[in-house]
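Shown below is the structure under consideration.
All protein chains of the complex are present and in place, except for one that has been dropped.
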Amino acid sequence: MDEAQAVLDSIEGTVGEIAVDNPKMSMRDVDVFYAEKQAIFGVDLDVANNEVIAMIGPSGCGKSTFLRCLNRMNDTIPICRVSGSVMLDGDDIYAADQDPVLLRARVGMVFQKPNPFPKSIFDNVAYGARIHGLAANRAELDDIVVGSLKRAGLYEEVKSRLDAPGTSLSGGQQQRLCIARSIAVSPEVILMDEPCSALDPIATARIEELIDELRENYAIAIVTHSMQQAARVSQRTAYFHLGKLVEVGDTNEIFTNPQHELTENYITGRFG
Amino acid sequence: MSDTTEIVKASLARRYRAERRFRFYGVLAITISLSFLAFLLISIVFRSIPAFTQSSIHLDVALDAETLGVSENPDYAELRTANYSGAIKKAMRERFPDVSKRKEKKNLYSLISSGAEFQLRDHVISDPTIIGGNTVIWLQADDELDALVAAVDDVTNIGDVKTRLNEQQRGWIAELQQAGEIKTRFNKTFFTNGDSREPELAGIKAALFGSAWTLLVTFLLSFPVAVCAAIYLEEFAPVNRWTDLIEVNINNLAAVPSIVFGLLGLAVFINFFALPRSAPLVGGIVLSLMTLPTIIISSRAALKAVPPSIREAAQGIGASQVQVVFHHVLPLAMPGILTGTIIGLAQALGETAPLLMIGMVAFIVDIPAGITDPATVLPVQVFLWADSPERAFVAKTSAAIVVLLLFLIVMNAVAVLLRKKFERRW
Partner (left out) sequence: MADKLHLDQHISQKFNDELEDIRSRALQMGGMVEKQVSGGLQALLEGNSELGNKVAKLDHEVNSLEVEIDEACTQVLARRQPAASDLRLIVTVIKVITDLERIGDEAEKLGRFAVDLASSRELPAYRKELRHLGELVQTMLHDALDCFARMDYEAALKVAARDDDVNAEYETLSRLLITHVMEDPRQVKNVFNITWCARALERIGDHSVNICEYVVFLVKGKDIRHTNLVDINQSLKP
């Protein structure tokens, strides 16, 4: 415990360039507490448009917690408290006049385990559009569903069985269905919390390909345990350690020449 | 071979013996409990058999207006009050012309049930034109005769079977049997009559309807309230000292002895709110108080069992809390909630004590037509019959228990079916 505290104290500020030219989301001095325990310590970070930012770090480093702050998923945990500023297009999403329901329509989320609703494939994708009233009639709804499935690269595989239950698909297809479900509400940012950790390498490769394509239209933040995946899909990488953001920078730079010793130790598999 | 192999080998036999011993105990325990259950069920079913059959006696009844004490063209009121009992007695005397002594005649008449006159009355009322002629009719036999013919083949040689019928009466029975004028058939009256002091006329229809009305009230009150409470506590309520307190109290409420609820019902609903005594309305309210905690607890468990990933998925695309609950969580929890409800209702169906307190123990002959009519329920009916002195009520009691058990089995089967039907994989 004391050793961890010593390491934690030794991390002073973040190495690398935090800010980007066109920030979609901009976090400054974010602290997160679970009851009395502090999980995130003063993190500053920008998420840029048309960019994939990967968040890596050992288990319990706070990367998922931080990701869930970005669309206020932590609101559902009563003991969780967030301070600091989280800006989406310059508006603080934790301000009193900000609605978490609207926010989550703008900042979508894909989870670790594929979690389609126990409904048909069509209803899964249509659900978001339905609750937000995005489609005026059935034809528009059809367009949204087909369009989203196409963009998620799933349409060809499921077009003949849109009324089959979403849970009947394979793991990788389910995860793409979940991605289709999030993009059906046309979010501006997509958060992904270890989206491939339950998938085999081939399904993973498809999702990664999809993430790269989605980058054209969205800002994407992805938490991953796989450093190779972070290296493959992201343009920038942020390394978290014990709740602090140790280093952030260009992915190429982080994986060939990290500046901080902790980053180096983590990505090369050394005990630090 | 290594040391480990040797050591393990040495202990293997002992370990397997221990396993076999334990399996034996397990099987023994199950056998014992099953045999208790089987004993109980078999004895009840066996004892209930006589209640499901009913002996009738074939009689040729002369329906002359004089005997019946009616005019030539009787109206409905006259027909209802006519002396059918006299006609039946006359027919019996004609069937056995040798019987002359007063005592013997009385014995002879007692072979026919006292309810037979109503049978004849209904028969005549349905077709008054038969007055003046003869009619052939199967009339209900007395419960003693019923029990005897069910118990022995040859009524003149009864061995050590106990009966109140004397040798002469048994002779008549044997004669009737030889002439094919006694037959035993399925006892419809058991299901179509209310309670009666005469065992052969007593039925469970009133109690069945009473139970049904009571359960309906219980369901309508407890289900929506309990489900709303469970959803609020599980999905919306903040976690603090108050909700903790409420949770503890709900759990305690489930453990309160049911008679306490009966006293509460008596004090509050009958004495204070002046609701009708003995009515399914009050019974249902009292039973829903009892059922509420059961349904709340099982509903909360069902809601808790819905994987958080489904909630997160819905929240992640911007569903509000109410949408999350009603679109996703509740449908998935429904089978569990329904099962809990049915188990709660089954408990209520078998409950006696609180209903005794609010007067549902009354002697009810009429079928209750609504929730405010006086009524009784199946378990209370069982309790009443078990208390009655006539021997034939022993069979009736068992029969009522069998019906109650059947109801419980049906309800549990419905619970299983609902679970199967609505259960969805995720």
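In order of appearance the chains are A and B, and numbering begins at 1 in each one.
Keep this in mind: contacts are C-beta pairs under 8 Å (C-beta built on N, C-alpha and C of every residue); 3 or more make two chains touch, one makes a residue touch a chain.
Everything numeric here is computed off the predicted structure, so don't read it as measured data.
In the entire assembly, the chain absent from the figure touches the shown chains A. Contact with the undisplayed chain is limited, among A:Ala39, A:Ile93, A:Leu177 or A:Ala231, to A:Ala231. Contact with the chain that does not appear here is found for just one residue of A:Ser59, A:Ser160 or A:Asn257, A:Asn257. Listed here are the chain A residues that touch the chain not shown: 227-228, 231, 254-258, 263-265, 267-272.
Quick note on the criterion: only the chains that are shown with their structure count from here on.
Each chain gets one centre point, the mean of its Cα atoms, and the points for chain A and chain B are 60 Å apart. Every residue of chain A that touches chain B in the complex is listed here, in rising order: 71, 73, 76, 78, 101-105, 108-111, 113, 115-118, 127-128, 131-132, 167, 178, 181-182, 184-185. If you check the complex, the residues on chain B that touch chain A are 238-239, 307, 309-320, 323, 327-328, 332, 424-426.
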